[in-house]
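Only one protein chain is missing; all other protein chains are in place.
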Amino acid sequence: MNAVIARLVLKRLGIMLLSLLIVAFAVFFATELLPGDVAQILLGQAATPEAVAGLRTAMHLDEPAFLRFLHWLFGLMSGDLGRSYANDREVADLISGRLANSLELAFVTTLFSVPIALTLGITSAMFRGSFYDRMVSVFTVTVISIPEFMVATLAVIIFAVYLRWLPALSVASEVHGIGELLRIYAMPVITLAFVVSAQMIRMTRAAVIDTLNTAYVEMALLKGASRRRIVLRHALPNALGPIVNAMALSLSYLLGGVIIVETIFNYPGVAKLMVDAVSTRDLPLIQSCAMIFCVSYLLLILIADVVAIMANPRLRNQ
Amino acid sequence: MTSTARRSPRFGFAVNAVGVIGASIILFWILVAVFAPWISPYPVGKIVDFDYYGPISSDFWLGTDYLGRDMFSRILMGARYTVGISLASVTIACFVGVTLGMIAAVVGGWFDAVLSRFLDALNSIPALMFGLVVVAAVGSSLTVLILTIATLYAPGSYRFARALAVNVNAMDFVTVARARGEGIIYTIREEILPNIVGPVLADFGLRFVFIVLLLSGLSFLGLGVQPPDADWGALVRENIGGLSFGAPAVVFPSIAIASLTISVNMLIDNLPRRIRDRSE
């Protein structure tokens, strides 16, 4: 790696940390400042003023907002995620197991959707305007236009209700063997893969078409290169950066989809934990889950940016 | 695009058949949203059927829901919430985003740098997740919903409009206006805005789709429009119990959402290239 790339990557990293700080403040603002008096909320309307004041001091609510933000932020960074209001357990303990489940789900989805999306995206760009391309477009526009829960309910109707191949719910604790595992993951993964690959196909197709419209592709054509050679040797190496970038950005759609999917299929992941925390107004738990989402989103964007920088031939071959 | 383009003199550009269909469906839902109370056959909250999850019949065109209420009436009223909230949010988001975006592009300097950095950071918050956080913290009401959604989508609109405005701002006719001594307001209103309004409207449509999807998602999770009112997402949630036997009560609200969002996409994809072209 050369110095120019290193400097650009470091700059992206700096921007990500700054964004993270702003995002952290937004989460803090929404959960601690917007609701008003957290102590009052926790104790309910019937609480005595003394009890409220006592809790307020105990929770450092008397301090200025900025100090509280710093406290909270340093707590997060040192791994102290606070205690859950609902069941008084360490938030870190509540999250750890669930996070692994969610990551598994994301990993399996990625494993399925990336090859499918790459193939469909590249081929539909190659045969732009053909019947095949139009069918792929209709599919992607439809999937993008309908809510995730609809994809999920359709999947349930088809696979669980009519075909009876798969269970409608998944409970990860009762896994016996590979077959069982497949059956448990199948439904959430199918749903998520649909949502994510529709985005990926669209973005990949756009990236390849962009490079197919360049003068050097026309030049290759005028040198007598075949369509296969033009796409594989000339377009793809230059589209690689944009494609990987598109992959990373599309994966961020996982984050929205996963909330719906884990809820519908009762999948024990972080998103389900967060939705449950919302119904009990368990603010420390919500904060931590929200930060996990934001960090993963920013990481994906960082990866996308870095790949784009590394893939730029002008920078790479300095 | 296979359909033959025909010239529509009123708009001064050609819209093909697919685009016209899309536009008609959108118009249909907007009219429904406006006139819902006058065209609903039954009061929305009233239990009118002894059966729940009733089938399609001549009395109940779209069946009945889990309590035996008329689904047709509930979907008509649901259009009010889904279309109304989404339109209000997208209007606020785009108005704020586009205005700030144009100012940032024309003024430039540290104002642009700071605002862009800040809004880009906000843009990196997953929308549905942040919706959850706000609803958890302050509860769900129409105002909260509209303002939260608008806040979440304004940064994207800003980014889009700014990118377009930066391109226009680099054009010589803007430089000429600046050399003439024109002020910022004139430059934005007369030179920049007319040249980005096409793509901005297309973006408005796409953002509207995202917002309909977000709102439906929130309502589906029980965090959007609260009972006894219900938008389309909430209607799906209420009647999800009928899913296993494919009740009309769960199918039709889903179709309503899909028809609206797909129509917007159809319309935008079939707009003339001049308007659709995005210069990001």
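For reference, chains read A and B in written order, and residue numbers begin at 1 within each chain.
In this text, a contact is a pair of C-beta atoms (placed from the backbone, for glycine too) under 8 Å apart; a residue touches a chain by one contact, two chains touch by 3 or more.
One rule holds in what follows: contacts and distances are computed from a predicted model.
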- From the names "Putative tricarboxylic transport membrane protein", "ABC transporter ATP-binding protein", "NADH-quinone oxidoreductase subunit M" or "Acyl-CoA dehydrogenase", which one matches the UniProt record for the unseen chain? "ABC transporter ATP-binding protein"
- Who touches the missing chain here, B:31, B:114 or B:171? B:171
- May I ask you to list the residues on chain A that touch the chain which is not drawn? 214-216, 218-226, 229, 234, 237-238, 313-314, 316-317
- Of the residues in chain B, which ones touch the absent chain? 5, 14, 171-173, 175-176, 178-182, 190-191, 194-195, 273-274
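Please note the rule applied: only the chains that are shown with their structure count from here on.
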- Task: Using mean C-alpha positions as chain centres, tell me how far chain A is from chain B in Å, no decimals.
- Result: 22
- Item | Residues on chain A engaged by chain B in the complex (per definition of touch) | 15, 18-23, 26-27, 30-31, 34-35, 141-142, 144-150, 153, 156-157, 161, 168, 252, 255-256, 259-260, 263, 274-275, 277-279, 281, 283, 286-287, 289-290, 293-294, 297-298, 301
- Note on the structure: Residue set of chain B touching chain A in the complex reads 117-118, 120-122, 124-130, 132-138, 209, 213, 216-217, 220-223, 233, 236, 240, 243-246, 250, 254, 257-258, 261-262, 264-266, 269
